[in-house]
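Shown here: the complex without one of its protein chains, the others still in place.
Read from first to last, the chains carry the letters A, B and C; within each, the first residue is number 1.
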Amino acid sequence: MIQEKQTILWNKEVAPDIFELTLQGEMVDAMVPGQFVHIQVPREDLLLRRPISIATIDAETGSYRVLIRVDGEGTQSICAQHAGMTLDVLGPLGNGFDISFLNPKDKVLIVGGGIGVPPLLGLANLLHEKDIDMDIVLGFQTRGAIVYEEEFKRLGHVTITTDNGSYGIHGYVSTVIDTLTQPYHAIYACGPKGLNRYINLKFEDHPHAYISLEERMGCGIGACAACVCQKRKEPRENIKICQHGPVFKTGEVIV
Amino acid sequence: MIQEKQTILWNKEVAPDIFELTLQGEMVDAMVPGQFVHIQVPREDLLLRRPISIATIDAETGSYRVLIRVDGEGTQSICAQHAGMTLDVLGPLGNGFDISFLNPKDKVLIVGGGIGVPPLLGLANLLHEKDIDMDIVLGFQTRGAIVYEEEFKRLGHVTITTDNGSYGIHGYVSTVIDTLTQPYHAIYACGPKGLNRYINLKFEDHPHAYISLEERMGCGIGACAACVCQKRKEPRENIKICQHGPVFKTGEVIV
Amino acid sequence: MNRLRVKLPGLDLKNPIMPASGCFGFGGDYGKLYDLNLLGAIMVKATTLEERYGNETPRVAETPSGMLNAIGLQNPGLEDVLNEKLPKLMKYDLPVIANVAGSTEEEYIEVVRRISQAPNVHAIELNISCPNVKHGGIAFGTDPIVVERLTRACKDVSRVPLYVKLSPNVTDIVEIAKAVQRGGADGITMINTLLGMRIDVKTRKPILANLTGGLSGPAIKPVAVRMVYAVSHAVDLPIIAMGGIKTVDDVLEFFMAGASAVAIGTMNFHDPMILPKLIDQLPRRMDELGISSIEALIQSVKEARAHE
Partner (left out) sequence: MNRLRVKLPGLDLKNPIMPASGCFGFGGDYGKLYDLNLLGAIMVKATTLEERYGNETPRVAETPSGMLNAIGLQNPGLEDVLNEKLPKLMKYDLPVIANVAGSTEEEYIEVVRRISQAPNVHAIELNISCPNVKHGGIAFGTDPIVVERLTRACKDVSRVPLYVKLSPNVTDIVEIAKAVQRGGADGITMINTLLGMRIDVKTRKPILANLTGGLSGPAIKPVAVRMVYAVSHAVDLPIIAMGGIKTVDDVLEFFMAGASAVAIGTMNFHDPMILPKLIDQLPRRMDELGISSIEALIQSVKEARAHE
């Protein structure tokens, strides 16, 4: 974990209000998919960093991609920075996805929703290298919000859903997942609260099902207790998402 | 008086920590020397505008020059903007120097100190066009801080003083002015408090002696009463520098 | 129908946005920048019985996302306000809210009595909370018994509805608001500035000649929102809210906290066009958020509370 100024190599609006940035920095060496970075907003009056998932990692160029949806003033300000400018980044943070137990030809289900999709692309890249078989179900609000469809198609079998039916299957990812019967060696999900909650319950007893959670953060490194979630089982315990997450086993915490 | 975005045509450090900016905008048409502009700091956490004197005015290109000394965070942020960027400017503000009573060949004394020198250059340009004879006494802290010496030399007879004697006459402008005997049709001064106070007293009864004052400002347009000075004579009255100044007749107010 | 219209005691506002007292003088030169008729109303600078010269300069200092001021109630005094300042605002279709300050109860009463008779004064704003005045100002605003009595005395002599302006520099603002209600006020305005100080590290002395000053601007917005929320839950008076408003979302945030109109102070200095800009942006943002009218928003906030 380090703090450094990273150069923006690339910044492009890839969907309405969704920007893809490529950042270059030393910390890339230490990154694994599922971790996140904590980006300082380049505006003096906004103090809190913004947690953003690492999408894909390129060890060769020492760079990584993030996909940021402009949601408020902070993400707007970050996304308004041009290539060549720098951002103050703290990272990599959190635990990342565990894939150590997987073997070639294992079957994996990947479930993403909206702006939760990007970190799954980095994961899928890694799984692809390991020769894992992937079913990938991605849900978006509308056709315009779809990202990384092509990239995922190169890595596995992709199904897209849209909330309004403007592309792919009409409905939530659950519409698709409820029809899947194949047992999977692992399940990885990242998306809005509803999606995470659904996976958390549906695959509660699966030995290798994971969800990646979001919460408002202060420090990002386990010092302030802003970002907690509660353990599912007694004795009651609060877990810091920034430090012990953002990836949790299903059934581990309450979503 | 308008508020507008002005383009920075030019920005150069002309002396240590002193930047010359050329700004282009509509309000230039309405400017007279001695007035000032109120510049928004391009930093979200700094709310107060910075009052900056108009140095020279170029009606042809619709631009004007300002000279800004980096004194704190606001001026630093303004001076860090590059040519091509814009600044949010309110102006022109204040009254400006009265030269209506002057006739060709009249003799005028101009006294400037430090960062008070720039507005006098615009004035001297105008007086030169009117064919006025000028004695110009400019005081600076050190040789390095001297600005606009060459420009002034083209317009009148220039004497430079430095506080530390590193250039010109060693001492304050008073060292020179106390030796001047020639009667002047008008005297115009702008500089630090000490200089203004000296001129205010020395030429208290002169019918056409003027000083330009500084004070911390809020609105810049007469609404908040932040920038007052006190009338010299009874009945007691506070005058707003931003609205009724920054130029005052000597003897009019207490410095 | 005018979606922005709000009716408050004494005030039929074409829109709920106005300049806050002391940040706009009696219009200052803002009228040179835009048509003041655009404004919902105007809260003018505090008036005292006699002329006041205010504090020494410097009177303002900058702070992160805020500023300190210690103007010290400089104003030309009641006579001049009645004869010179207020008549100049007659040419506008603009309800004036007259801010009244004083050092003694008698002074308050006298100013309220006379200024409330001016033809364009539609409401009084009783400034019991100015932190920069040595003579009692602070005491008036922090003691519920004094507040209640002063409110009642002023209400008795006022020809127009009376609003009382609350100071945030108290342990329990709800207690003061309740005293204001008991005293018979028609409304509340809040908040005034928080007491603050800046020291110049070069001189090692406070920047303001008055040493301390009032903190305003976006920095104090969360404090103001919290207080408006608490007071609007506790008393049954309309609130004109202020404290750090900068954006149209800030405006709406105060309505959701329980306000019935808003005022903007400090940000006028940052952006002298902020008032017409906000008034212009408000309907568009209301569309985005599904707010049909300001009155409907005020109503829905009230109803949501009934179910809390």
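The rule we apply is simple: a contact is a pair of C-beta atoms (placed from the backbone, for glycine too) under 8 Å apart; a residue touches a chain by one contact, two chains touch by 3 or more.
A quick note: this is a predicted structure, and the numbers were derived from the prediction, not measured.
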Omitted chain - touching chains that are shown: A, B, C
Option touching the unshown chain, where C:L68, C:V180, C:A261 or C:I274 are the choices: C:L68
Of C:R113, C:R152, C:R182 or C:R198, the one touching the omitted chain in the full complex: C:R198
Chain B, residues in touch with the chain not shown (by the definition above): 44-45
Positions on chain A contacted by the hidden chain, ascending: 1-3, 40, 44-49, 74, 88, 90, 215-230, 236, 238, 243
Missing-chain contacts mapped onto chain C: 63-66, 68, 142, 169-171, 194-199, 201-202, 204, 206, 211-212, 215, 217-223, 225-226, 229, 244, 246, 249, 252-253, 256-257, 289, 301, 304
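One rule holds in what follows: only the chains that are shown with their structure count from here on.
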Between chain A and chain C, centroid-to-centroid distance (C-alpha), Å: 46
Chain A and chain B, separation of their C-alpha mean positions in angstrom: 57
Set of chain B residues in contact with two or more other chains: 44-46
Shared interface positions of chain C, touching two or more other chains: 64-65, 218
